[in-house]
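The complex appears here minus one protein chain, its other protein chains still in place.
Chains: A and B, in written order; residue numbering restarts at 1 for each.
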């Protein structure tokens, strides 16, 4: 406590108030630099399996021989189903599953997002494990259409073959659920929602067959047509909705089985060739961060992860010598490992950045970078708070430090002169006037303004999630224009009422930065990447200031006051460039995406997957940007 | 085109032994769809109660008898079960479910006692003794796992003075039933698995079954007027064997893919070729070939000499299948074949001292199996996710188109699963009236007893009843978690007893849902010390600060040595250090 009080005594030192901008800048720089060193060997670790029960690749796999013939037959069957109508196709699939002595059923679902109607049907079957008592289950998913929209011929065929093969084993201690989802993202979502009974029964059919608690899920994507295609590597997709990740043990098990036991290489984040140098590690990590930050569904597995069901997707890529049997045996071995599990996966990491198939950075190592960026906002807000509390001429009565420095003589003088006699009931006493006065912080306007700006964020959120596809583009561009001009309009109107006073504008910025820092640090624990990205784009907000005409003509006129307009204009331009809408558009241009498609997917995410990213953008990032811009624009009109 | 011939139910057939005969055993085989077969063993041994009191046991096992006498247990029911009965494809349960238990171990007994406390202490004695006898952790049935059902169970035996009898019931859903439970079970039999049908009981096959349950029931049976009572002990083993799986030899149990030649391919497919083969589905009515020795892994070693020589009870192996099914008997000794209860039941009197085997060749049947549909279908599951709260949903379906079914639904929940009775909703698909007729509820008390809920409900014909209630999960002390804390805790199956229609025999009609897995929030088991230290630190900060303010008084900074501020502190520190050096 003593130390704190001395530090607080120090805070009255004007030199401290000059420090924060540099401190924030330092935080941001260190945060970014921190991220850049992560790929180095010193800061990343080799992956390892911490759950002993998994024993990856310790079992011999028997999925060969005549099963291959059966697989080919099923693949032809699947190919013959492609042109059939949905109902007929699914009835056929159900028939095959039933003939493999499983309990099979279908589930219809339909979603409506941005004017489109997503309706399709899932097929699923339950293998009741001979050793199981219906308390636990693991899921094998093969969506009818892959993420890229091709028909998942071999994937579905493999699922059917495996269902027939698994049925013969006596050793399953968990039920196995085979799911053929209508599409790659909404179908699994509908199914897993219904499985946990958190669906809306009028649009999504409830499940007629259920089993125990889901312990894990594996999705396979192998779009090779009826004549097959030999693949080179397995591409493992692991990002869940809202950037939540599956337990690292599941990923490690898949990698060690595929590469160790089957000799098929593993790759991730679309890094088709990866020779493990710094550049490619960094690239992998950044791709991972962006996809985590967007938080969209990256595959059939994504829907499972919010329900605390660890899941991954295995995707076949490239031309090589591995055939469907390799994939089949990988899945068999993986399921044998999951079957060994005694507890729900909990040993290994849930927060990690992968640099390569068997190298990762754990949360303890990377979190500081995002936290530093969040802290930089908090530092500035604290500085602004202190600044707003500093009277121009009278020291606040909390000041207990001896008065010194430049303002010294004048202060002493005032202290000498401004004394008054206080009549107490018994005694008289001489008191310095200054002590009786208090620097009131007028909090009303700032608080109201911050609340209002966060409230304003609701409008774009609502609009983008509820307009039909056709009107999305105009909606987007009009929003862009509005948001670009709004700060100036707001600042101008406020200026008409001679508001905000310098102190108020300082407080506005202080609060907005405080909230931003708070949101981001909370977000960093849930979705590190998103917090980091938003933090980077919002970082200039810590350096801009509202410049005001000097209240009293003092000499020498400080630099900032002299070319106030110029500086304000420059800062406004910078901020205008960092308008979230502009940033989004720029990003879509950079990756060559169509903005409408992005918005449509975002809307689908909002309605189907329960995506939060929009909320962060419109209710956290945008208001902070808006407040900052208004404060800056205030400098133009004062 | 198959014609369908309904099979007679055998539950009436089995317990037809008259009271005075002393030991009976019977094996009933019933083919089920999807190449499964139900084998239900039944052993009954009687002891006159006078002999029992005098402790001269003939067929009644001494070990069990003494336990019962010591614990003053008048009627005992013990169940070991594994797996699920698949009612959709296998139809009605054997014994109408009266001889099966929920997953794991289930025990209920009528115990004599002047007061509840006395009865409970005897109950503990009983569970401890039985756990020793059957190598099961029955001794873990403590107060939190024990309930006193009021509607769900009726005594099967005749009890003279039922006033001071107490019914206690306990379950261990997480108990894994295995060979170490079977061995003592077989030891209780007079022929000890050396001869008779019990020689077929083999751990490997029994616990590879798709569903199996072992039961022990002890009850007093008295003739009219309560005279000449006997104590009847009935042991049953029911299992559903997957013929394909069971036929695998023990030395090579791995289901390797068959050579392609041995797989029947569907030639009609256009793509059918050397490298692609659409497996031919076995047409309905096709029966796979099997025989007793194959699927049980052991030969049937002749008759147990203690069974009756004459009469129906002498026929100890019965097959309940359409007469069309050909059965070849393979034995060296003399045997008899008889049709009991119509021509759908063929029974055999075993030869003594010679192996006996029944061979069922592969056959294409013209009559299919018809299985009696069970009176109710029940499924129960946990909805919602997260480790904070959830809701239980039980779906009970009445398939009969004609008659409504009245039943009792019994839930016995662990104390850390806290149901909210005011959220209990029962609704029937066909009508709007509340199906709940009567409710008995005994809420749980933390660490003392579990929740006990019994509902008497009426479900109209051909309609579905959905029962839901919310519950909250408690967080336990870290010493109360099992080693595999993150697996979750098992919740015992719900027990359903039918009131109407009443069962033909006095045993009642039961069915049980599957057990549930309840994941609880877990603390960090590795850091009790850290928690103690950190919490204490925060408290110390608060207390120290306030205490400090309260006991000390203020003086001006300039009235004491060392000016304030960082500089002052530094100066003071330097001075102290210098002083130390000066001192040394």
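As a working rule, a residue touches a chain if its C-beta (ideal position, glycine included) is under 8 Å from a C-beta of that chain, and two chains touch if they have at least 3 such contacts.
Just so it is clear, contacts and distances are computed from a predicted model.
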Taking the list "Very-long-chain enoyl-CoA reductase", "CDC91 cell division cycle 91-like protein", "NDUF8 factor" or "holo-[acyl-carrier-protein] synthase", the UniProt entry for the undisplayed chain gives the protein name "CDC91 cell division cycle 91-like protein"
Specify the residue from the set A:53, A:105, A:209 or A:518 that touches the hidden chain. A:518
Which candidate, B:51, B:379, B:474 or B:499, sits in contact with the chain we can't see? B:474
By the document's definition of touch, the residue of B:192, B:447 or B:578 touching the omitted chain is B:447
For chain A, which positions touch the chain that isn't shown here? 4-5, 8-9, 244-245, 306, 308, 344, 346, 350-351, 378, 382, 385-386, 396-402, 422, 424-425, 427, 429, 431-432, 434-435, 438, 514, 518-519, 521-523, 525-526
Absent-chain interface as seen on chain B, which is shown: 385-389, 415, 418, 420-422, 439, 441-447, 474-479, 521-524, 527-528, 531-532, 534-535, 538-539, 541-543, 545-550, 552-560, 563-564
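Everything that follows uses one rule, which is that only the chains that are shown with their structure count from here on.
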Express in whole angstrom the distance between the two chain centres, defined as the mean CA positions of chain A and chain B. 45
Within their complex, chain A touches chain B through residues 1-3, 6-7, 9-10, 62-70, 72-77, 99, 101, 103, 128, 130, 132-136, 164-165, 168-170, 196-198, 210, 212-213, 226, 307-308, 342-344, 346, 400-401
Which of the residues in chain B end up touching chain A in this complex? 34, 82-84, 86, 88, 103-104, 208-210, 242, 244-245, 253-260, 262-263, 265, 269-272, 275-279, 281, 379, 381-386, 391, 393, 484-488, 490, 514-517, 519, 545, 548, 557, 564-566, 568-569
